[in-house]
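In this view, the complex is presented without one of its protein chains, the others remaining in place.
Labels for the chains are A and B, by order of writing; each one numbers its residues from 1.
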Amino acid sequence: MARVLPYLGLLARGALITLEISALSLACSLLIGVLVGLVATSRAAAARAAARVYVEVVRSVPLLVQIFFVYYGLPLMFRLNLSPYQAATIALALYGGAYMVEAVRSGIQSVGKPQWEAARALGLGYWRTMAHVVAPQAIRVTLPAAIGIFISLLKGSSVASIIGFVELLQTAINIRNSIFSLSPLFVAGVLYFLMCYGLSRFGGRVERRFRYGAS
Amino acid sequence: MTSLFDPGLFWRYRSVIVAGAATTLLLGACSVAASFVFGLAGWLLKASKLRALAWVGGAYVEALRNTPDLLYIYGLYFGLVTIGVTFSAFTSAVLALGIQGGAYIAEIIRGAFTAVGHEQRVAARALGLRPWKSLAYVELPQMLRVAFPALGNQVISTLLGTALASVIAVPELTYQSQIIGDSTYQYFSVFSVDAVIYLVLVQVLTRLFHLIDHLWFGPWRGTV
Partner (left out) sequence: MRGRRRLASVVVVIAVLAAVLVAIDLRQGPVSGQNEEILQKVLRTHVLTVGTISGNPPWSITKPNGELDGYDIAIAKLIGHDLNAKVNFVVTSGAGRIPALQTRKVDLVLAELNYTGPRSLAVAYTQVYSNPISQFLVRASSPYKTIESLNSPAVTLGYALGGNEAQIWPAMLPNAKLQAFTTVADAEQALLSGRVTATGETDILNRELIKAHPGLLRAINPAYIKGFVGIGLPYGDFDWWLWLDRWVAYFNYTGQNQKLWDQYMGGGSPLVP
């Protein structure tokens, strides 16, 4: 157990990399989620169907396969050359985005029709209603869900290690290969736990505040 | 020199792809079974009256929900070797996916149990049913009904998790796809088909679960 001590700094750095890529992917997921979420609540049936296809596909295919597709397949399609970091971020963003669409949709739908009608009575158009009336209230449902998605992305980032992106899990594996010991994996597990559990507690607190906040 | 999509590829490698899909299903079935075993054990531990056992159950659930699958797949296969335990690749994958799924299933069972409510147990007792009978005839069917959609989702989640077993060389679908890609370099085709097969499997399972839910549990919905 003690042999892992000199490597704790490396593991901490790995955890930071995990956090960084998850946060970046979360931001992109949010963007995708909002855009596609708006499409998913639109009145055009084809648009709604497209959104639904995207969500269903992402949720029916393993994350690893999605990452492989983005890293090995997309370069052939678009003549890009993606580094493992870029490919992983894109794949995680698309993955989180699909769940974010659900979160955004529930958020928007949690604002009842009476609000929309009242807004129209006050002369607010679609976009102003969205921005000033719906969004502030939708956040109360979407934000806790977004925190849950962040946790999933933190765990999902470990899958990026397979295409060569060095984050917490890969760091732990590399250390384990140098010192023949279980401890690096154990420490990595603890670090993942601290990050995810901490976030889920934070999410719980956010949810409770929203529930007892202003209606 | 090579175009994007080469359909002839799949005919040539059809036996490899089919073998991979079969292994995926086998691995999925074993992992789901394992996750139910671990889930049941986890729930019983967590619901136990003994504080020590309840703490162990709670720790199991929280630890597994907040750590990645891949950590356990690597840990059981490559990690335990350092303390002398050598599991085969298939066993490591089944155990890893089993304990992961088990944590979620324990929570699903717990939710279903509380949903069924105390009154049911009291009423059953009042009708003269002994604890075991009450459990089997009154509580379990209702718990199953409440829990079924969530359990179905978890089964699919575990099935999708089997793809991770490819990193420890379990010859399931994603592993075979990597092998084909390695020798043909047709990565786009290979991973497209890989994705489509999972898509089809998941959609079929989802529809199947909906059907079972509707047929078996539907008529009783709304009665309790």
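Convention: a residue touches a chain if its C-beta (ideal position, glycine included) is under 8 Å from a C-beta of that chain, and two chains touch if they have at least 3 such contacts.
Values in this document were obtained by computation on a predicted structure and should not be read as measured data.
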{"item": "Per the touch definition above, residue among B:L9, B:L129 or B:I179 touching the missing chain", "value": "B:I179"}
{"item": "Selected residue (touches chain absent from view) among A:Y7, A:Y72, A:F150 or A:Y192", "value": "A:Y72"}
{"item": "Given B:V18, B:A59, B:A123 or B:A169, the one touching the chain that is not displayed", "value": "B:A169"}
{"item": "In subunit B, positions touching the absent partner", "value": "1-5, 78, 81, 86, 89, 167-169, 175, 178-179, 181-185, 187"}
{"item": "Missing-partner contacts on subunit A, residue numbers", "value": "45-46, 48-50, 52-53, 71-72, 75-81, 83-84, 162-164, 173-174, 177"}
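Rule of thumb we're sticking to: only the chains that are shown with their structure count from here on.
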{"item": "Subunit A and subunit B: spacing of chain centres that average the CA atoms, whole Å", "value": "22"}
{"item": "Subunit A to subunit B touching residues, read off their complex", "value": "56-57, 59-66, 68-69, 72-74, 76-77, 151, 154-156, 158-159, 161-162, 169, 172-173, 176, 180-182, 185, 188-189, 192-193, 195-197, 200"}
{"item": "Subunit A partner contacts - residues on subunit B that touch it in the complex", "value": "4, 62-63, 65-71, 74-75, 78-80, 82-83, 156, 160-164, 166-167, 174, 177-178, 181, 187-188, 191-192, 194-195, 198-199, 202-203"}
